[in-house]
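The structure follows.
What you see is the complex with one protein chain gone and the rest in place.
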Amino acid sequence: MRQILMTWARPMAARPMTALGIAFLLLIVLFAAASPWIAPFPPDQIDPVNRLLEPGGAHLLGTDHFGRDTFSRVVYGARLALLIGVGVVAFALASGVPIGILSALYPNLGKVLMRMVDVLMSFPSLLLALGLIVILGQGVFNAILAIGLIYLTTTARIVYGVALRLKAEPYVEAARSAGAGPWWIVTRHILPNMISPLLVQASFVFAFAQLGAASLDFLGLGAPPDIPSWGNMLAESRIYITRASWLLQWPGLMIVLTAFSLNLVGDALRDRMDPRFREMVGK
Amino acid sequence: MGRYVIRRTGAAIMTLIAASIVIFAFIHLIPGDPVYVMLGDGATPEQVAALRDRMGLDEPVVVQYLIWAGNALQGDLGQSIFFDTPVTQVIREGAETSILLALITMVWIVAFGVPVGILAAIRQGTVIDQGLSGLAMLLASVPTFWVGLYLILIFAAGLGWFPSSGYPSIFEEGGLANLRYLILPSLALAAPNAALILRLTRASMLDVAREDYVRTARAKGIAPSRVVLRHILRNALLAVVSAFGFTFAALISEAVVTETVFALPGVGRTVVQSILRRDYPVIQGVILIIVCMYLVINLAVDLSYRLLDPRVELE
Partner (left out) sequence: MLSVENLVVSVGRGPDIVRGVSFGIEPGEILGLVGESGSGKSMTSLALMGLLPPKLGISAGQVVLDGADITHLAPHQRVRRKCGKVAMIFQEPMTSLNPVLRIGEQIEEAVRVHDPDADAPARARELLDMVRIPDAAHQLSAYPHQLSGGMRQRVMIAIALACRPQVLIADEPTTALDVTVQRQVLGLIRELCDSLHMGVLFITHDLGVVAQLADRVAVMYAGKLVETSDVGPLFRAPLHPYTAGLMACLPDPESDDPALATIPGAAPRPGDIPDGCPFAPRCDRAAAPCRSGPVPLAHGAPGQSARCHFPLNERASA
């Protein structure tokens, strides 16, 4: 136990910013898990008398144009942020990993699949997501799919690159010439070596999913307006910025700090990674 | 080189064709009859019949695509439902704003990202480097619209230095002074992208600094500042140049949001409004044009990169 603690504690002490980032992410998880207990008000409780209140008193961070409590909405917003992040990462990995590995194992199939990835990458990412929203319609699940589609492409590219490199490793060549089948090679040699590049990629994707989701919310094409999300809060408070600038502050800071923390974690993970693959995982 | 140009151009055209198929399929993927999707629900039977004929909807899908692509090649991207004008005209109206916005943003990115990236690399490991690298990561984590809203709050609403929204053409009254409408939007748009270029410049400077030929240069007795300028920077910038194509794509993407925040009459805002108005021909047209531009710019960047690097043989 002590040993485990030390292997974690030392790198954390060397990178205090990363430690702070992890602490912030834990806070977000806490917010999401315990929102009803942490939030002093229901997030959608309208109070026309106390509209656009300044921070302080019963309303720690003030109220919005419906008199809803900003702090409570910020706390509940953590739920959607985590849902979007986990959803996008899951989608990107579940689609990108098989595409990348199959392409590396079967060069002919790979040519076709990677060409398709190239085509998707020739669409500016947000437009790709918007196009999918137009087809699928608005909603949280569809937002996850739309943003996930962006990171399917980058994930598939990285997995493809790493898998190609691993496939050429002498020990994999040896296993192949000894008659090992593709399934064996993938599960024994490729996937285990892919864990750290994927972890790094996952943390960056998680971070950028936050920004993508916020953009969709802001354009009115993300989470439905009745869901308290940080992006929606910013979109709604936009016309009140000169009267109630504090409405801009906290939801925005939550997005920034979440993305920033995840980027810090991703960076720290990348620095601990096999240097051969480091240049492949980026943004 | 000639063969490379042909091969690379061929690949770009293939990608464009594939992308155009995706864009063509887009209309057909939207639930409902494509004709009503294109015309909206208030269409008259005559309009429906005319469009059905024009799109060749009674023909096989392949023929429909060829008709559509043929029209696009001749500069006919269809009719906007909302404006009832050709899509090309709608795009042309937004083009000035968007192109100027992208160019000014690129100026910020190059003027800030590259020199600061160099500074961070030269001061590697110092407080300056840690501060700048941290700042870059922070900027890359900030939504552009949030930066935009704060810029409006401080510099437009608060200090009144710049207008908060809109953009009158520089060809209209006001002339070049109208560019001040684009200052805040371009700054907001530049923030995350300059951060990316900063990080890239720093990383590639440090990569090159580890090269054997940099050690050779130092062994010659050249002053350190000259080693950086002549031997490290030049090679490092080659890698940065190749990232500009990608940066441009990111700019277009985020311009959609920025133009909305600042109510700029650009192509990006047109897309968003067209989505909300279900004006599908405009969405289709804008995306096709943007993908074209992206491919052309990437091709140009790629070819110029090859020209800058003597290692590439002139086959």
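Labels A and B are assigned to the chains in the order they are written; within every chain, residues are numbered from 1.
Here, a residue touches a chain if its C-beta (ideal position, glycine included) is under 8 Å from a C-beta of that chain, and two chains touch if they have at least 3 such contacts.
Since the model is a prediction, treat every value here as computed from it, not as a measurement.
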Touch partners of the unshown chain, restricted to the chains that are shown, please. B
Missing-chain contact among B:D76, B:E96, B:D129 or B:E211 belongs to B:E211
Which one, B:V62, B:L159, B:L176 or B:A219, makes contact with the chain that was left out? B:A219
Absent-chain interface as seen on chain B, which is shown: 211-213, 215-224, 230-231, 234-235, 238, 308-311
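Methods note: only the chains that are shown with their structure count from here on.
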Starting from the mean Cα coordinates of chain A and chain B, work out the distance between those two points in Å. 23
Would you mind writing out the residues of chain B in touch with chain A in their complex? 14-16, 18-19, 22, 26, 29-30, 134, 137-138, 140-146, 149-150, 152-153, 157, 196, 249-250, 252-254, 256-257, 260-261, 271-272, 275-276, 280, 283, 287, 290-291, 294-295
Residue ranges of chain A touching chain B (in the complex, touch as defined): 17, 115-116, 118-120, 122-127, 130-131, 133-135, 207, 211, 214-215, 218-221, 231, 234, 238, 241-242, 245, 248, 252, 255-257, 259-260, 263-264, 267, 283
